[in-house]
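To start, I am sharing the structure in question, which I have written as structure tokens.
The complex is shown incomplete by one protein chain, all other protein chains being positioned as in the whole.
Labels run A and B following the written order; every chain starts at residue 1.
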Amino acid sequence: MQKYAQILDLVRERNPLIHQITNYVTVNDCANMTICFGAAPVMSHAPEDVVDMIKIAGALVLNIGTLDEKQIEGMLAAANEAKKCGIPIVLDPVGAGATLYRTQTAERFMNEFPLAVVKGNAGEIGTLAGVSAMVRGVDSGNISGEPKEIARSLAKEYGCTVVISGAEDIISDGKRIAGVLNGMPIMGKISGTGCMASAVCGACAAVSNPMDGCITAMAALGIAGEEAAKTAKGPGSFKPAFFDAVASLTSEQFIKSARISEYQ
Amino acid sequence: MQKYAQILDLVRERNPLIHQITNYVTVNDCANMTICFGAAPVMSHAPEDVVDMIKIAGALVLNIGTLDEKQIEGMLAAANEAKKCGIPIVLDPVGAGATLYRTQTAERFMNEFPLAVVKGNAGEIGTLAGVSAMVRGVDSGNISGEPKEIARSLAKEYGCTVVISGAEDIISDGKRIAGVLNGMPIMGKISGTGCMASAVCGACAAVSNPMDGCITAMAALGIAGEEAAKTAKGPGSFKPAFFDAVASLTSEQFIKSARISEYQ
Partner (left out) sequence: MQKYAQILDLVRERNPLIHQITNYVTVNDCANMTICFGAAPVMSHAPEDVVDMIKIAGALVLNIGTLDEKQIEGMLAAANEAKKCGIPIVLDPVGAGATLYRTQTAERFMNEFPLAVVKGNAGEIGTLAGVSAMVRGVDSGNISGEPKEIARSLAKEYGCTVVISGAEDIISDGKRIAGVLNGMPIMGKISGTGCMASAVCGACAAVSNPMDGCITAMAALGIAGEEAAKTAKGPGSFKPAFFDAVASLTSEQFIKSARISEYQ
């Protein structure tokens, strides 16, 4: 647990700038979560703007939750510059599997760029891995196949870290497979938990290898979610409590509460 | 009251996907409110994306709060597909009457599509009904004429259900006229209450006839607003309490608290 807790501390020490091109639904939550986690958010999507911004960023997070042609242009410009600068890119393929447009856009970024992280729910990742998946809107459905194997083989194929969020989050870099059991069902009752997790994966990938970074990110948010659920009276009061819990999460608390398994 | 309470339960049972093309001001509130109400939100506006998404949706909600040409393109594509699939369309003509662009866009959708619901404040609906109305920005002004008659005649003209929000919400499908007295003034002190109500009208219209669905939606939010107002210290704390109250609203509580009148 020590090494993951150190990543948490390192984010806070270095306060990396996390450049996010994301959906307009949960963008405010992503900005605030990035701050609470100890990093600095910047949202910028115009092709004219992104290149300068990437030069000072520690990671780039691409989230296709409310995709359109203009946004893809900005994402391409930012990803090209990130590739050139060697900055880690995190892709959240929101709704891949629900529409062809989302699936194809996610695949395009996976094929054209050296992604550090692809993070989605079982339906989205299953779709991208080519296994039969059921996706309804932006919510996950069932997949056929074993998540651990799907994550590992997709990670191996693309040379990236794959995160499948769920009751147990599965993280694989193609060699290692880890599971994170932290979290609470109420986290699925607010919009944006997945988006915020992607932002935080970006923050961790800015200071660490993506595999350990994503394990840290998923465990940290899960622990904070457990803490916030203790006092929440519903999804409305859960949200501010969740932000508070992330902001006050210490490395000691992380070590005590993280439920991380390494498989095989 | 029983039949309205059943609609509430039915939304939670079926968890319909509510496709929303809405403004970027209150979109996060609409997403969270949709979840709290028991439905599933999806926001998607690109013409390339909306057709696939409509195919799996239970209702389409169009909100013109921050309209532009690109958004209209997406709305048209989505509405065409919704019409083809027979999916109910809810229109929230935000700011109709304040600018010609908004008025004409609202009228365009009313004329070109078989809307299930048009929901606005007195100024917006008054404008669309052609009665003298005063609209300032996105806030309602005064109208000349009797809201019940305006709602009924507009509903009759367009073959849809019309909702006029206010201290007493008026709902008419051209034949019946209902009034809902639930709600609190503090609901007008946060941005987005009207937008959230439209989202929830969509959720109810996905499982019911639009008239009964809108009565249920307006009463449910009003009851939750009354509940939340009990503990709120201001608009800031009202908002999370409002989400909590919607999420925890039971059909029993609905039956006990709903103040619904059928006129004539």
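By definition in this document, a contact is a pair of C-beta atoms (placed from the backbone, for glycine too) under 8 Å apart; a residue touches a chain by one contact, two chains touch by 3 or more.
Keep in mind that this is a model prediction, so the values were computed, not measured.
In the complete assembly, the contact with the undisplayed chain comes from B:I190, out of B:I190, B:C204 or B:A224.
When you scan A:M1, A:I35, A:L181 or A:A229 for touch with the missing chain, the hit is A:I35. Contact with the omitted chain, checked across A:I56, A:C85, A:L100 or A:I255, is made by A:I56.
Only one residue in the set B:V42, B:A98, B:L115 or B:A224 touches the chain that does not appear here, and it is B:A98. Against the chain not displayed here, chain A makes contact via residues 17, 19, 24, 27-28, 31-32, 35-36, 40-46, 48-49, 52-53, 56-57, 70, 74, 239-245, 247-248.
Across the interface with the omitted chain, chain B contributes residues 23-26, 28-29, 65-70, 95, 98-102, 136-139, 189-192, 233-237, 239-240.
Simple rule for what comes next: only the chains that are shown with their structure count from here on.
Averaging Cα coordinates per chain places chain A and chain B 33 Å apart.
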